[in-house]
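First comes the structure, then the notes that go with it.
Yeah, one chain of the complex is gone here, protein chain that is, but the others are all in their spots.
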Amino acid sequence: MPESLTRAVRWDTVVGALLVVLLLLSFSTVDGFGNSLNLSFLIGNTLPVALIALPMTLLVVSGEIDLSVASTAGLSGAVMGKLWNAGLPIEQIIPLCLLLGVVCGLVNGLLVTRLGLPSLAVTIGTLAAYRGIAQIVLGSDAVTDFPTQYLDFAAGRLGNSFLPQAFLPFLVLLAIAVVVLHATPFGRSLFAIGASEEAARFAGIRVKRNKLILFVATGFMASLTGIFWALHYASARYDNATGLELSVVASVLLGGIDFDGGKGTLGGAIAGVFLLGALQNVMSLLNVSAQSQIVVTGVLLVVSVLGPRVARQISVARAGRRAASAPVSQAPPTPAA
Amino acid sequence: GGTTKSDVKSGSSSNAAAGTADPNAATKKGLTVGFLPKQVNNPYFTSADKGGEAALKELGSSYKEVGPSSATDTSGQVSYVNTLTQQQVDAMAVSAQDPGALCTALKQAMSNGIKVVTYDSDTTADCRNAFISQASAEDLGRTEVQLLAKQIGYKGQIAILSAAQTATNQNTWIDYMKKELALPKYKDVKLVKVAYGNDDAQQSFQQTQGLLQEYPNLKGIISPTTVGIKAAAQYLSGSKYKGKVELTGLGTPNDMRKYVKNGTVSAFELWDPAKLGDLAARTAVALASGQITGKEGETFKAGSTSYTIGKDGVISLGKPTVFNASNIDSFNF
Amino acid sequence: MTHPSDTGPAPVLALRDVAKSFGAVRALRGVSLELFAGEVHALAGENGAGKSTLIKTLAGVHRPDAGQVLLDGEPVQFHGPGDARDAGIAVIYQEPTLFPDLSIAENIYMGRQPRRAFGRIDHKATRDATAALMKRLGVDLDPDRPASGLSIADQQIVEIAKALSFDARVLIMDEPTAALTGSEVARLFGVVRTLREQGAAVLFISHRLEEIFEICQRVTTLRDGAWIASELLDGMSEDDLVRRMVGRDLDELYPKQEVEPGDVALSVRRLTREGVFTDISFEVRRGEIVGLAGLVGAGRTEVARAVFGVDRWDAGEVEIDGRTLTNGAPSTAMAAGLALVPEDRRAQGLVMDMSIERNIGLTGLRTTVRAGLMDRGAERSRSLDWAVKLQVKYARIADTVSTLSGGNQQKVVLAKWLATGPKVLIVDEPTRGIDVGTKAEVHRLLSQLAADGVAVLMISSDLPEILGMADRVLVMHEGRLTAEIPRSEATEETVMAAATGRAAA
């Protein structure tokens, strides 16, 4: 009973439930929500956040953070535009851009693991640096004339369904991330690193190497997102995806990932991403102003941390009452002779 | 192998004009026109959209405004295009944060029968039916140089303080400024630098400081952005450069009144944003009523004035107004 | 010495019928205890018996579910540790509670620094008072030094100094000596005796029974959260006490099996880490238990850390079964069959927020795997196996280790490493905070491991343990090996002489 109680109040489950409730309510009451076009918009616009949230969740679980993701995405988009203008075939450009993302992640990772710098500081630095490089690379250009089959892939739907074509690859990536975090020794070691780096090191876990891998993966996914972004919106500019890092961080936090590291589930994070995305979509359809939407997002975040806390206190109080109503302690047994 | 830029034939650059226009069609009433500025709460766009709202009221249609709260949240703006599409408005007036990013969504909207007008900042031409240009870019660029040159006596170093490096309209104006400066009468005027303040008060501030430190002999600054000119004016008025360095550009009378009065700025210019919104609304209604389709050469009446659609569906508002100490008090926006 | 009787003066501090539960765990049930002025009172019990919980109840950290705390015979309600402190109760908790970023002086006087005009802190007076305290304890710790980087023993000293600085009426000490060697313990007991003579009431917890008999007059025994007895120590034997605690007679504490040593398993040659230890060379053979003795801060832990690879060494070589280890790579050391039970269980041994199961599982991430994925069944049975073997006392294997008592946490650390089936096992203070019953169990285990061919290097500040278990004793002094003493010649005198640097190596 206490186990099922504590399980029931786990925040990631709550976020998942909230998402389902929101979707059901919106289907039945909000005009224009349920049609496949809107749903495809909703998912398509949320995908960039979701893509980055995958590695970000792993990173945060291991106690680090990467705020440079949006800039890495912007830089990849910018380089993609530049190379495209230079006449390179897109099939070569995309691997090059992904490689660039890997390099960006590697720089972050090396600064954090080799020099022992705090990742928050490092990635605030590279947030500016990568965006700045993007600006140097592409300047004021906006590249829009990418090949149509790529644009169609990034913006199109699967037949007439509500699913964007890009959703399937995302599902594959999601599955990979879930397995890696929750079912492999690597994932297990991330939780240990996040909860206590020193104890993890003493258990023979290669802390630095694992963190480096995560930063590289994050860079890779950020650049993939940058490419997707440029194709989805058919526009490569140096300021693509500006501010995306805050959306990612907010969603991941909402999904119950603890920024002190060591706690959280990918399901929760992704539920958080889509909860925020769906909420914004619904509020826009209901003509809620952008300002009020901001307030709602904020309140949701505050509730997301106060909620579990209150739930825990309630369950503790209940357990206390149960214990109090338990039979009175017997008289102390006499010492054994 | 692979797909390169040269494999991709450049898409039709003309605007999306479909069907035929019936100039005599009745103006429909009861339409809904959605305004989607770059940023809600931005005073400039609020004035413009207010103008649109008044026009729509007069025409018997209804107005709504949606938009992102940040001027760099392109994906947010795209979502709002989608939202308007979902809500089945009859037409939308959009000021695009990005010429390309909104295209897919706007085309979706048009394919759902929604008329799209851009104003203030355009998208690529095939993603909308018409663009309402605040003033001809050429006029704006050239007159600003003319204003400043006169103030500094056609002699000395000048600089430009722009907004973001990617701001399309800014860049077009700056191109025309350079063309104007190439004329022989400006042979003693030297453009030394274009700085970018990113439409941020602090950055514009510091860029102004930097310009003055780097070029101690700077005689004048052109800032073709309302945020930039305001920040530059505030810096100048509190520094030793006040009155020594001339400043002009695009600003609103309300922002600039103080600096004109205290002698920091002698003249600047702007179009009336409310008129811009007004024209956008009327164009949207004309499109939705079938009076125009957006083809070059079509004409229509908006209020008392008659406008002709130019190349690529561009409709120009007219010449900007120059404000100075003698006339500034008769404007309030 | 006064022996207060039941009709004598009222106890300074007392508990009456106190109960305390954590969820389903009933840590205390109907426990009573009386502390009298001028008396040192021992609290004895197995790991998880509820000693620390009792102390935290006295200190106002826990609010009892039932029963009363009495101060000078009057019931009181402490709303927090601050209240207890204001009532004149000083507490040394089982786990050090220092501020790593602050200086030792600030750690000791936090919240009650000497003041100057306008309530400003008198930094100099704080420093001087700290220096005086350190002198009283006979240790050389710079008051200005930050607490981070202090060894566990030094941390414990600072805790003791902090408690002494209160000049409290009641001094409560939860295993203050667990990390200390003989000389510091002697020093501490000297101070405690003075306090007692000045009329303080002292509550003392230790799993080293000889210490209880040395310093205490009265003992209260707990078993499974229940009160067993409160009685005078006079006339009691260690066996009596153990029987109270464990409820049965105890087997031999040092069940050393004689094993014929095999091949060299661990070989350390000229290992040096600048500024920490110099030119360390020794070998451990299969089946051998080698003790590593020394005073606090001699560098024993540092050697172990370097050998295992969590620290890098500057010069030298380490071999396991003839295979050279990579510098600074615990994972390769583990792969080669080395295991290290670290000194600081909270920071190094355990991930406090993780479950017992997963903590033990952490060393098996390479083995409890099927097709690249975690084999949860194998992980659980491996963890359960070892938790049971080491008699860890827990409610559910999925509970976080932070809810375990100190000694049980130590057992989890042992379980975690024994589960790897090491060829070479380095244990650093393996029985710190472990109760006598389990200690014998751990010793039997180590002995059995050795018999099975494991090479064991045992670092311990508990000299009798070293003498009782080791085939050979290595002694370190100030970062150097000063002696290697065979079992036959190892006595307290020879070891201490080498440890204090008085004997030639």
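We just call them A, B and C in the order they show up, numbering each chain from 1.
Keep in mind that, in the parts below, contacts are C-beta pairs under 8 Å (C-beta built on N, C-alpha and C of every residue); 3 or more make two chains touch, one makes a residue touch a chain.
As a convention for this text, contacts and distances are computed from a predicted model.
*Asks:* For the chain not present in this complex, what protein name does its UniProt entry give, out of "ATP-binding protein", "Ion-translocating oxidoreductase complex subunit C", "Autoinducer 2 import system permease protein LsrC" or "Acyl-CoA dehydrogenase"?
*Replies:* UniProt lists the chain that is not shown as "Autoinducer 2 import system permease protein LsrC".
*Asks:* Just list which of the chains on display the missing one touches.
*Replies:* Answer for the hidden chain's contacts among shown chains: A, B, C.
*Asks:* Of the residues A:21, A:299 or A:314, I need the one that contacts the missing chain.
*Replies:* Of these options, the touching residue for the absent chain is A:299.
*Asks:* Which of these touches the unseen chain: A:34, A:139, A:156 or A:169?
*Replies:* A:139
*Asks:* Determine which one of A:41, A:84 or A:130 touches the chain that has been left out.
*Replies:* The missing chain is touched by A:130.
*Asks:* Touch as defined at the start, partner being the missing chain; which of A:122, A:177 or A:244 qualifies?
*Replies:* A:122
*Asks:* Where does chain C touch the missing chain, residue by residue?
*Replies:* Residues 59, 61, 80-83, 85-86, 91, 93, 97-102, 106, 110-113, 115, 119-121, 123, 135, 138-140, 142, 144-146, 182-183, 185-187, 190, 208, 210-211, 214, 274-276, 278, 295, 463-464, 478-480, 492-493, 496, 500-501 of chain C touch the chain absent from view.
*Asks:* In the whole complex, what residues of chain B lie against the chain that is missing from view?
*Replies:* Contacting residues on chain B, toward the hidden partner: 39-43, 45-47, 69-70, 165, 193-196, 201-203, 205-207, 209-214, 216, 230-231, 234, 237-241, 254-255, 257-259, 261.
*Asks:* Residues of chain A in contact with the chain that isn't shown?
*Replies:* The list for chain A reads 67, 111, 115-118, 120-122, 124-133, 135-136, 139, 243, 246, 249-250, 253, 258-260, 289-302, 304-306, 309.
Quick note on the criterion: only the chains that are shown with their structure count from here on.
*Asks:* Looking at which chains touch which, would you call it a line, ring, star, complete or other?
*Replies:* line
*Asks:* Just to be sure I understand: the centre of a chain is the mean of its C-alpha atoms, right? Then which chain's centre is nearest the mean of all of them?
*Replies:* A
*Asks:* In whole angstrom, how far does the Cα centroid of chain B sit from the Cα centroid of chain C?
*Replies:* Computed value for the inter-centroid distance: 73 Å.
*Asks:* For chain A and chain C, what's the span in angstrom between their mean Cα positions?
*Replies:* It comes to 42 Å between the two C-alpha centres.
*Asks:* At least two other chains touched by the same residue of chain B: list those residues.
*Replies:* Touching at least two other chains: none.
*Asks:* For chain A, give me the residues that contact two or more of the other chains.
*Replies:* Nothing qualifies.
*Asks:* Flag every residue of chain A that touches chain C in the complex, lowest number first.
*Replies:* Per the touch definition, chain A meets chain C at residues 2, 179, 183-185, 187-189, 191-192, 195-196, 198-206, 262-263, 319-320, 323-324, 329-333, 335-336.
*Asks:* Flag every residue of chain C that touches chain A in the complex, lowest number first.
*Replies:* My answer: residues 19, 21, 23-24, 26, 29-31, 65, 221, 223, 226-229, 243-244, 247-248, 308, 310, 330-331, 333-334, 340, 342, 347-354, 358, 361-363, 365-366, 369, 372-374, 416.
*Asks:* Hey, which residues of chain B end up touching chain A in the complex?
*Replies:* For chain B paired with chain A, touching residues are 1-8, 10-11, 40-41, 64, 66-70, 72-76, 78-80, 82-83, 85-88, 98-105, 108, 124, 164-168, 171.
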